[in-house]
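Right after this comes chain A.
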Amino acid sequence: MICVKVNGRQETLPENYTIAQLLSQKELDASYVVVQLNLEIIERSLLSVTTLNEGDQLEIVKFLGGG
Partner candidate 1 sequence: MGKDLLAIGNSLIASRLFLGTGKIPLPKMKQVIEAAGTQVVTVALRRVDFDRRDENILDFIPDGTIIMPNTSGARTAAEAIRLAHLARAGGCGDWVKIEVIPDQKYLLPDNFETLKATEQLVKDGFTVLPYMSPDLVVAKSLEAAGAAAVMPLGAPIGTNRGLKMKELINIIIEECHVPVIVDAGIGRPSHAAEAMEMGASAVLLNTAIATADDSVAMALAFRLAVESGRIAYLAGMGGETGYARASSPLTGFLD
Partner candidate 2 sequence: MSFAQHMESYDEQKCWQLLESTDSNKVRMLLTKASLSPADFLLLLSPAAEAVLEPMAQKARQLTIKHFGRNILLYTPLYLSNYCVNHCLYCQFHAGKKIAREQLSLDEVEAEGKSIAATGIRHLLLLTGESCAHATSAYLSDCLRKLHPYFASLGLEIYTLSTAEYAQMIQAGAESLTLYQETYRQESYAQLHLSGPKRDYFNRLNAAERACQAGMRRINIGALFGLAPWRQEAFWAGIHAYYLQKQYPATEIAISLPRIRSSQEGFTVPCPVSDKELVQILLAFRLFLPQAGITISTRERAELRDNLLPLGVTTMSVGSKTTVGGYFAGEKKGSQQFPVADERSIGEIKEMIRRQGYQPVMKDWPNMAVAKKTEAKK
């Protein structure tokens, strides 16, 4: 198991877990969110091939109403 930080919260995840797997665990549609891994934006096409490592910091953001 590995420890990663997702949107500021500690999460324990299996090894070799991809970002796409994490998104579907969270019931998030990948086409509606933007993912930043250790301050680097991950292109959507790479989400299913990018695996998470111990200590990674992940930010998942989405659009909402704003002025």
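Quick note on the criterion: a contact is a pair of C-beta atoms (placed from the backbone, for glycine too) under 8 Å apart; a residue touches a chain by one contact, two chains touch by 3 or more; residues count from 1.
Selection rule: all candidates are chains of the complex that A comes from, given by their letters.
Being a predicted model, the structure only gives us computed values, none of them experimental.
Q: Touching chain A in this complex is which of 1 or 2?
A: For chain A, the touching partner among the candidates is 1.
Q: Per the contact definition, I'd like the list of chain A residues that touch candidate 1 in the complex.
A: These residues of chain A touch candidate 1: 7-9, 26-29, 31-34, 36, 39, 41, 43-44, 59-67.
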